[in-house]
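What you see is the complex with one protein chain gone and the rest in place.
Right, chain A next:
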Amino acid sequence: MSAETIKATPHDGAACTRCHKADTTHHIRSDKVCQSCFVQYVTTKAIKRMETYRIRGSSYNIPRKLLLPVSFGPSSASLLHILDQHIQGQYNRMNRASYELHVVHINVYVDPVDRKDADELLAKYKSRFPKHTYSIVNLGEALHLDGIDWKALDMEQPTEADRNTDRLLKLLASMSSATSRSDIASTLLARLLVDVANRNGCTGILFGDSTTRLAERTLTETAKGRGFSLPWQVSDGASPYGVDFHYPLRDVLKKEITSFSSLATPAIDGLILLREGSSLVSASSKLTTIDDLMVQYFESVEENYPSIVANVVRTSSKLQSLPNQDTQGCGLCGLPVAKDTDGIHGWGGDQNSDSRSAMEDSHHGILCYGCSRSINS
């Protein structure tokens, strides 16, 4: 179970520091609180972030439709649980809700058995939270998105006859490192989500990322040479894709959301696939990715210095995208790339043009530095 629950010492005689009634079972930062105050705390943190979507005044607004991607992990499952209650609360009070959810799962597996499992699990979500619409999309569909520059990726334009799955496997297999594969897979996933949002008439996407996850992302993207993209990766608000991005769990730590997911009533345990702990990740393994390293790193920082984790996110959220710049969209991630800053060559740190391979020089499409790094190494 989570660190939060282990650390808590139930029935140690101390009363909850918030309600002063029940026994303490959990920690909120340094405070010892009871279970119901803990649940209350996490819920409030998330709902507060949904303020943009509260019902304004008395005039009737058509509820906005928002996309909620679920990975089957504790964060997105908890977010769905919280928002489901939030919407129900609005109905109970006013017989209407300010927003609706479309829940999507992106299937990253290619094995038919895994796909069947995903279908079955999403069906459980549907029966547990029946108010919302649901769909499941395979990651391979990302390959048919408009705006992917196949020439820049040194691949043929896909034809209708191509099987997406094969193509995805081929693209990923062409990359030399585990980091590059996971980088490109998550890039395609983000673009696919935007497409799913557009297709379903959603004006925004609600990501389940916790504080800890956003701190991981800050350093991961930095380490992958994607520092330029941070304003769109960790901040709430408009994205360059024309769809708003929101992170309602941005003020909740990963360990807190993990504890929360085990306390929900009715239980949501059955909806969550827990991943293996990351503490055993070794930096010398060929399969280890930069993402893995950061998960491990922030797991330890979160344990002792939770406020530092939150501070990283606060800091990276202050970065602002540059207005009025001459930009072009990256042929893979689609983010705006300032003129003459594309690719991994031709900047101060690229000093040895002799080491370029002929293939790299033949590219004429625009790729951002991060995508270019993953494609070329």
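In this text, a contact is a pair of C-beta atoms (placed from the backbone, for glycine too) under 8 Å apart; a residue touches a chain by one contact, two chains touch by 3 or more; residues count from 1.
FYI, contacts and distances are computed from a predicted model.
The listed options are "Large ribosomal subunit protein uL29m", "Cytoplasmic tRNA 2-thiolation protein 1", "Prenyl (decaprenyl) diphosphate synthase, subunit 2" or "OLC1v1010450C1", and the UniProt record of the chain not shown names that protein "Cytoplasmic tRNA 2-thiolation protein 1". When the missing chain is restored to the complex, the residue among A:E221, A:E256, A:E299 or A:D342 that touches it is A:E221. Within the full complex, the residue among A:I87, A:V104 or A:C371 touching the omitted chain is A:I87. When the whole complex is considered, the residue among A:I47, A:I136 or A:L172 that touches the unshown chain is A:I47. Residues of chain A in touch with the missing chain: 18-19, 29-30, 39-41, 43-44, 47-48, 50-51, 54-55, 85-90, 92-94, 177, 179-180, 218-219, 221-228, 230-231, 283-284, 288-290, 293, 297, 301, 304-308, 310-312, 314-316, 318-322, 341, 344, 347-349, 351-352, 354-355, 369-370, 373, 377.
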